[in-house]
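Report on the following structure.
The complex appears here without one of its protein chains, the remainder shown in place.
Naming follows writing order (A, B and C), and every chain is counted from residue 1.
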């Protein structure tokens, strides 16, 4: 960590700063400049709070050199982490994992039928929302427990592991019992209480990126879960909020090489939520695989115009199958199965 | 609501769309263009889900004409809502309410002492964090219940109502019992489960704007709380996330006239979190009052460089008093007390 | 175009609005709602200025249904436009065009040498900056005319067409004479005077997307060039500005399917400027091809650490060759050559 102090800081104040850090067991080197003095701190600076240091009136600026995360950091864990989701392995050089399913679970029949279509097309997990985060209190909020049980029935019928979003801590027992991959949605990426709670779960976590969160904050949210004891975290990029109006969000595919460089965890892409329009899902899916993503999560619905939510971004099953087929050829080029 | 359909949509499909909306009790007018046909829907369109309509493959675009909120909408509630926080009235032409206090509660003594300084300076409520949303799991997370009790002791000593952030539903009883104004933080603005829960509380809610949420989404989150039965919502702007690097966030003061035009609820400004730097707090406080804000929430700490969090943005008590004094003169110009 | 008027607008004012639009030859349909009245306009609304209509105090809102562009609009020009750059055809189902070269031209020897490496690796055009847009007035500003002549020498030696950025109208003659594909940089995307001038050139234009410009504004800038008479425009995405800090810009690959849906013009991707880091260039290049891009523009330098500008984002020639080889396999999957 690098700390620069203001021009004219008295020597006594500089000494006080040095003593404080040395008292914390950190090594301190001072660089004397013409307009500023700069301190370099050596040691475990993840414990330091930048904002607190910045409160010193003689401090001009504070900059981290090393990353604020430890458990997620590739620097301290060179090998790729493979996350096992009820037998489906995600990450490293494993097959590209394609998760498909409806935005919202509407009934057991729907869940089972779409699960079969997803499986036949080559998908390896079933997604479906039972608890839905909706901007409007007047919109459909999901079937709740009934939806989770419908998903479980679909797993029963097909063998596909199931993925669903957990929105509050009071449903953790339900998810621990029934769900194979527990999704934390974009709007809860910094719901730190919830992160702490899922850190105690035995099930792997699918951590979506927040609408306007930096990659560093995203990794810090994974760090929360890992610090709680659950090291099975899969990142999921679903688009970020920008000024652009032709897409719902802006899909940021550069996160794929960056997450792989900075961390040892897997990352998958959700092109359906990112673009909000099924017409762009195929090209973004192929791009994601080409970029090195460990998987995709795609909305699939038999009859999108009648879907209870997000129909506009859902692929019909035959289109989903076509994406998987082309995706398989792309995966081969980058050395992966699908 | 205006729905445009694609060039070449068959007449039978147009008829099906018309019938569907008429079946929902909406009036439908069709505008026949050269490249598009457009439908106008008349009636209560808040029940419609834009994304579901957009899923129809013949639909090109969907645009709302009327706002998606009802209870918060000024159109249906012309008079200003005044929110009463344990006797302090906020909104309308009431005095500008200035809330002061530390970012984090550190001890009972600190809470009481700062409360007295805040009161003496002219502040009308005490703020203090007991549950802290922190990006890093390794950072100080707040004193929890102990902090809430310290705040209550400070209220006892000074008579100032207290404001604190609620981060999870399991603490609602505690907040219902002790806290006068329950803050929902920026990172939980779209934690819809929590919004539903606080919609059942009897205490007023201070709803901070999310880091990257539009004003419309913010009002929709107020609508969630109001739809639950709690109509005492105060908005709090605390800066949004942009590309700028010299401030922590970008304070968006234009929300003041907009919130007052679109809704009947009060709005206050938090210049401390918005800028992240105490040196900008005075000018942004005065600007907020000049823009018509109903209040301010400012971080105050006796010894910012030793604060347990966010010291860099805290004002010393004498500086806080100076802001209030100048603010009072500005308030007079815009026809308000302070 | 849809115009909504405020609640309580007098009938006489509604009539005046109707008459005004009918006087412009537009058809007007009125939809009478409970809280608003809405007008639908039918006819050529590209001539209307939304902001002027919004100035009417009885107007609540104005929304376009049809796009504001004509010449670039796929709706009126179904076939893909193929742009011919000195014999290299870009767009449609032509080969993916890979442009390589240094950020800045440093000497004739360098230009010729890198051109040969680019050609040997499978690149089809040479890029190189002679006029450099630099944030700091103290940074290297490019070799100017000398750099253009060096590029021309490299073309002479290799046969590769050359691409370079034009920053001001006073160099148009020079570019008309020497440069095969004239680049308009991100910072000049809305330099409308320059767009008008290049609209008169005979050479094709490579139009980079502005740092914070919407796709619609970008197409409108192409429309400027086309309205001037030059219909040979190639779009180039180079990343947009967001809150993210781990990349220089955020590469928005969803523009590929969108530009192809909305317009008939080719689009290429510049992963070097988008990411600002050579380590992410390969994965973003492969993703771009998989998404359907018509080409790539990649920075190549023999000795990046000694480059006069932007070395951090330059690939070494052998790495560039590897990208082309993998890219060729990806191109095949999406039905293209390279």
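Everything below uses one rule, namely that contacts are C-beta pairs under 8 Å (C-beta built on N, C-alpha and C of every residue); 3 or more make two chains touch, one makes a residue touch a chain.
Quantities reported herein were computed from a predicted structural model and do not represent experimental measurements.
Enquirer: Just to verify: which one of A:38, A:86, A:157 or A:322 makes contact with the chain not shown?
Expert: Among A:38, A:86, A:157 or A:322, only A:38 touches the chain that is not shown.
Enquirer: One chain is left out of this view; which of B:65, B:83, B:143 or B:256 touches it in the full complex?
Expert: Only one listed residue reaches the unshown chain, and that is B:256.
Enquirer: Which one touches the absent chain: B:55, B:289 or B:307?
Expert: B:289
Enquirer: Among A:158, A:242 or A:285, choose the residue that contacts the chain missing from this document, as touch is defined above.
Expert: Once the missing chain is taken into account, the touching residue is A:242.
Enquirer: At which residues does subunit A meet the chain that is not included here?
Expert: These residues of subunit A touch the chain that is not shown: 2, 4, 7, 29, 31-36, 38, 40, 42-43, 60-61, 63, 65-66, 75, 212, 241-243.
Enquirer: Can you list where subunit C touches the absent chain?
Expert: Touch with the absent chain occurs at residues 46-47, 49, 51-52, 54-57, 68, 133-140, 167-170, 187-188, 190-196, 211-213, 217, 220, 223-224, 227-228, 241, 276, 304-314.
Enquirer: Across the whole complex, list the residues on subunit B that are touched by the chain not included here.
Expert: Contacting residues on subunit B, toward the hidden partner: 212, 214-216, 240, 242-247, 250-254, 256-258, 261-262, 274-275, 279-280, 283-284, 286-292, 326, 329-330, 333-334.
Please note the rule applied: only the chains that are shown with their structure count from here on.
Enquirer: Report the chain whose CA-based centre is farthest from the CA-based centre of subunit B.
Expert: The most distant chain relative to subunit B turns out to be C.
Enquirer: Which whole number of Å gives the spacing of the CA centres of subunit A and subunit C?
Expert: 31
Enquirer: Quick check: what residues of subunit A touch more than one other chain, meaning two or more?
Expert: 212
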